[in-house]
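Of the protein chains in this complex, one is absent; all others appear in place.
Residue numbering begins at 1 within each chain, and the chains themselves are lettered A, B and C in the order written.
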Amino acid sequence: MTTARAVVLDKPLGTFRLEEFPVPDPAPGTVLVRMELSGCCATDVHTYLGQWQTAFPALLGHENVGQVESTGPGGQQDYLGRELKAGDRLFARWGWCGQCYECRTLQPRRCRNRSSSGGTPMPFSGGFAEYLYLNSPQTTFMLKMDTPASTAVLSEPLGVAVTAVRRAQPRLGETVVVQGCGAIGLLTLGLAKLSGATRAIVIGGPAARLEVARAFGADVCIDIDRVRDPSERTRAVLAETPAGLGAELVFGCVGLAPAWLEGISYVRDGGRFMELGLASDTGDVVFNPSTQLVARNISLMGTLGLESYQDAVVAGRILEASRLPFELMVSHQLPLERVGDAIHALNSDYQVDGKTALKIAIAPNGPVA
Amino acid sequence: MTTARAVVLDKPLGTFRLEEFPVPDPAPGTVLVRMELSGCCATDVHTYLGQWQTAFPALLGHENVGQVESTGPGGQQDYLGRELKAGDRLFARWGWCGQCYECRTLQPRRCRNRSSSGGTPMPFSGGFAEYLYLNSPQTTFMLKMDTPASTAVLSEPLGVAVTAVRRAQPRLGETVVVQGCGAIGLLTLGLAKLSGATRAIVIGGPAARLEVARAFGADVCIDIDRVRDPSERTRAVLAETPAGLGAELVFGCVGLAPAWLEGISYVRDGGRFMELGLASDTGDVVFNPSTQLVARNISLMGTLGLESYQDAVVAGRILEASRLPFELMVSHQLPLERVGDAIHALNSDYQVDGKTALKIAIAPNGPVA
Amino acid sequence: MTTARAVVLDKPLGTFRLEEFPVPDPAPGTVLVRMELSGCCATDVHTYLGQWQTAFPALLGHENVGQVESTGPGGQQDYLGRELKAGDRLFARWGWCGQCYECRTLQPRRCRNRSSSGGTPMPFSGGFAEYLYLNSPQTTFMLKMDTPASTAVLSEPLGVAVTAVRRAQPRLGETVVVQGCGAIGLLTLGLAKLSGATRAIVIGGPAARLEVARAFGADVCIDIDRVRDPSERTRAVLAETPAGLGAELVFGCVGLAPAWLEGISYVRDGGRFMELGLASDTGDVVFNPSTQLVARNISLMGTLGLESYQDAVVAGRILEASRLPFELMVSHQLPLERVGDAIHALNSDYQVDGKTALKIAIAPNGPVA
Partner (left out) sequence: MTTARAVVLDKPLGTFRLEEFPVPDPAPGTVLVRMELSGCCATDVHTYLGQWQTAFPALLGHENVGQVESTGPGGQQDYLGRELKAGDRLFARWGWCGQCYECRTLQPRRCRNRSSSGGTPMPFSGGFAEYLYLNSPQTTFMLKMDTPASTAVLSEPLGVAVTAVRRAQPRLGETVVVQGCGAIGLLTLGLAKLSGATRAIVIGGPAARLEVARAFGADVCIDIDRVRDPSERTRAVLAETPAGLGAELVFGCVGLAPAWLEGISYVRDGGRFMELGLASDTGDVVFNPSTQLVARNISLMGTLGLESYQDAVVAGRILEASRLPFELMVSHQLPLERVGDAIHALNSDYQVDGKTALKIAIAPNGPVA
C-alpha cells in the first residue's frame, strides 16, 4: 500500500503540518483523484481562524482540480453523466444531495445531507494533499474539464460569480460598478461584461490588481488607495455613470459591511445591487429602509456561493470558451509546505514573495500548466 | 361666471377651510373635471403634518375621479389616445413629463418637470373640491374608466400595488406573506393572488380588516392584536409556510421601520421581500447585510408609488374586470366639510363614525355609486 | 400469494381484457400502490390506435393516484424526500432519470433512460388495474398528495398546464384566448386566470363544457358549434380583445393543425401563442414565416408534457390550495370493465352514458371521493 502526503490543521489558529497517510482503494461509487491544484479562498481563512464550525483536526482545500487516478468498482460518472476514466481532468467540490426537501424546493444550500467536507473522513478529504478521495458520491459534484488545471481550478469562484451575475442580469446598455478587485471581483467583472453590461467601473486596489481589472473589461478604474474618502469615492463613481445618476447595477465583492453601505450610494433610482462579497459576518450597519431602499426603488440582493450545480456547469463552459484572460488569475502556485504562507497572505496583505496575490493555488504534486 | 367650493389647508397642522372660487374656462389642452371622489391617503397626512415639501396654502387630494365637464379648445385625449367627451369618467393624477432625461431612462419618479400638483396653481388644483382643473397636460395622467366612481377611485393605490406585484413576480405555487392590511396591503394581497401566488398569509389588524383580507384572498390571517410579540409572530407565520422554512415572497405594507426587519424574518432562503409601505422615513434600523441578506440569498426590494403609467393602465383593466371585491374598499364617503375628520382618522386609529376605515374618499358633490 | 386484476390490451386496435395476476412483494426501493383512479388521456388513444411506439400486450393508464400498500425493504421517499407510509395517497408517473446528459442539460423529455412505462414489466405496470407496481424508482416520480383522489388524479394534466402557463407568463392586465375546452384547455384557462391574465376568452364546445369554462374563469365563451366559419370566429375573438387588436397571449389546446393557424390570427402584434394541444402529428400547414411571424413580432411556442418535476410539485400545491372548481373535472368514474368505453369516447364524441366527458377516470377498486 502506497502512502501520500496531506496537510493537517490541528486546531483553530493552529499549525499546518504535513502528514503521510495510506492511499485508499476507492470503494464502489467513489473516485480517487491525483491533485493538480487546490485554490485558497477566504473560506479557508475563516476555518483557520475558527470562525466557521469545523471539526479538528481538519484538512482544508475545497477548490480542487486533479486527474482521475481510479474509480471504485462499477465506475462513476460526472455530473453530466459522462463516464470517468483514469487521466480525466476533474473539478470536484462538496455539495448537496439533490434529493431532500430543501434541495427539491430549490434551497440546496440548506441541504439536509450537506457537510462541509461531504461527509468524507480524514485523510484525503481536502485538496491540500497529494490525493483527494471523493468518498461521498451523493453529495459531491464532479465535472470533467477540458482546460488546463490552472484555469479549471477557477471553476468554484467563477461558478459563484455566475450565480451572482445570472441573478442580477446585466442588460445591454447598462453601466455596472464592481466594488473590489480580488478574485471574485475580477471574475464578476468579466462575466458582467460578457453578459450584457456595456460599461464597467471598478473601484478597488491595489494598482496591480486594477491592471488585471482592465484586462477583464474595466472601462474605468478607481484606486481606493488614492481616493480614500468614501464620499469622494461616491462622487468619483457617480461622475462616471450616465448623467451622473448612478449605475444600473452594482456588484459588491469586498466583504466589509461599511463597503455595502457605500455600494448602495452608487446605485441609480430603480437599480440593483448584488452583494456577493460578504460571505462572513463583519458586523452591523445602520440602515434606513425608507430613504435608502424604498424611496430609491432599488433591489438589494445577496448571494452566498453557488446557487445550483448548473452554475458550475456554465462556469466550466466559460472557462473552456476562454474569452477572458483567466490565465492571469492564479498568481501563485505553492507547494504543500507553504499552505500556511497562503493562508497568512489571505488574512493580511495578499503579498506573497513580493507580489500581490490574486488566486493562490496549492500545487501538491508540483507546478502545473 | 359660476363659482364652486374647494377645501384649503392654510399651513402645516392648520385648518381645512371651505372656500369659494370662480370655475375657470379650460385653456387649450386642459380639462375641467366635475369631481366624484377623491381618495384620502397617507400622503395627505404627511402634507398636513408638514413632513413633505409643499407650498401653502395647499389644496390636497390626488386620487381623483370625476366626469369631464369640458375640455379646452381643440379637445384633449386620455393617455391611451382616446378623445375626451363631456361626461366621460376620468381618473387623473399628477405625474411626469415623459420627455426629460430621467423619464426617458426609466426613472420617471425623478422627472425634472414633475411637481406635486403638476404645476397647477390654485384654485382647483386638488381633488378635495367640487371641480378639478387639469391645467398641466404635459405632466398629467388621464385615463377614461368604465367602472363606478367608487372603484375607479382606487386606480392610484391599485396602480402602486401593480408596480410592486409586477416587480416581485409571484409565481404559481408560491406562498406569499402580506404584512399589513390597510388599503395598500389588501390591494397587494388581491393582486398577488391574481398573479400566481397559490397561498397567502396576512398579518395585520384590526379584526374587521382581516375579514376583508379574507375576501381578497387571504388563506391565513394572523391578528397582530392577538399575537403581539414579534418573535411569536414570526413563529406563527413560519408555521404556515411550506415545511416551516418561510415564504417565497413577502410584501411589506406597514410603513414602520421595525416591521421591515420583522418581515425579513418571514422570507425563506432564496426568497424575495418587496417593501412598498415605507413611503416616509420612520427611522433607522440595525441591519446585518451578511447574516440577514447574503447568507440567506434573498432580495430586498423597495418601491415608492407608480413605476410607470402602464401600471395605472393595468390597474384600470383590473378594476374593469372586477375579479376582486373592490366594492369593499371605500369604507367612507365624506363631504368636503369633513376633510379634517378624514385626515385625523388616517393619522390616528382609522375610526370614522364608529367604523374602521379602509379607504376614505371625499365626495365633493355628494355620495356616488 | 394474492392475485388482482389488470386490463391488458393485446395489440393495436385490439381488445381490452381483464386478467388476473399475482400481486408482487415490492423489491427494495419500489412501491406497491392500491389504485384509486387512473385518468384516461389522448395518449392512451394514440397507444390504442398504434400511433405511438409501444410493446404489446400493453397495460395503459399513466395518470395514477392510489394509496401506498407497501414499500420495499428500506422504505422509499417521495420526490420531496418525505417517507412513504402505508395509506399515503400518492400521485405517480413514469418519467426520467435526472442524471443523464439530457436531464442535466434541462432536456429531461429526451432522457436516455426514459421508457414509457418506466421500464416496468407487466403486470401492474399501468394504472388500469387494481394495483400499480412502481418498480423503477430511478425514473418514477412520486408525490404525496393531501387532496381527494378525484382531484389528485389531475396532477398530470394540471402539471402540463403549469409548464405551458409558466413558460407563456400571463401578466396582470393581459387578455388571453384559450382555444379548446377539453381537460387541458380548462386547466390552462384556470391557471392563466390564477397567474395574471385579467380577461379570458374561450373558444370551444360543446355548450356543456363552456359552462365549466365559465366556472374556471372564462369571461367570454365562443361556441364553435354556433360560429362555424373560421374567419367569422377570428372576427368574434378579435372583437372581444382590447381595441380589437388581438390578445396578448393565446393558448392552443385543440390538437388539430388547422386550429393552430387559426390561433395565430388571434394574437396581437408583439403577442405570444403557446401551443400545448398538438401532442400528436395531425399534418402539415402552409405557413408564411414573414407575414405570419416576423411582420407581427410574435412568439410561437410549443410544449409537450411536463417540462420538469417542479411543475408537478406546483400542480400539487395548486390542487391542495383548491382555488379552482377542480371537482368538476372528473366527469366519469368507470370500472376496469369499461376501459374500452372510455377509450372509445375519447376517440369519438366524448359522450359516455349520455353525458359529455371532461376527464374520464378508471376507478379500479370502485368509485372514490
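In this section, a residue touches a chain if its C-beta (ideal position, glycine included) is under 8 Å from a C-beta of that chain, and two chains touch if they have at least 3 such contacts.
Note that the structure is a prediction, hence the values are computed from the model and not measured.
Asks: Of C:86, C:207 or C:285, which sits in contact with the chain we cannot see?
Replies: Within the whole complex, the residue contacting the unshown chain is C:285.
Asks: Pick from C:198, C:303 or C:331: which residue touches the chain that isn't shown?
Replies: The single option touching the absent chain is C:303.
Asks: Specify the residue from the set A:84, A:238 or A:314 that touches the hidden chain.
Replies: Residue touching the chain left out of view: A:314.
Asks: Name, in rising order, the residues on chain C that touch the hidden chain in the full complex.
Replies: Contacting residues on chain C, toward the hidden partner: 101-102, 105-107, 109-110, 242-243, 245, 257, 260, 268-270, 275-276, 278-291, 293-304, 307.
Asks: For chain B, which residues touch the unseen chain?
Replies: Touch set of chain B with respect to the missing chain: 77, 79-82, 98-101, 103-106, 112, 310, 313.
Asks: For chain A, which positions touch the chain that isn't shown here?
Replies: On the chain A side, contact with the omitted chain comes from 162, 165-166, 171-173, 191, 193-196, 198-199, 219, 242, 313-314, 317-318, 321, 323.
Assume only the chains that are shown with their structure count from here on.
Asks: Which integer distance in Å separates the CA centroid of chain A from that of chain C?
Replies: Those two chain centres are 43 Å apart.
Asks: At least two other chains touched by the same residue of chain C: list those residues.
Replies: Residue numbers touching two or more other chains: 313.
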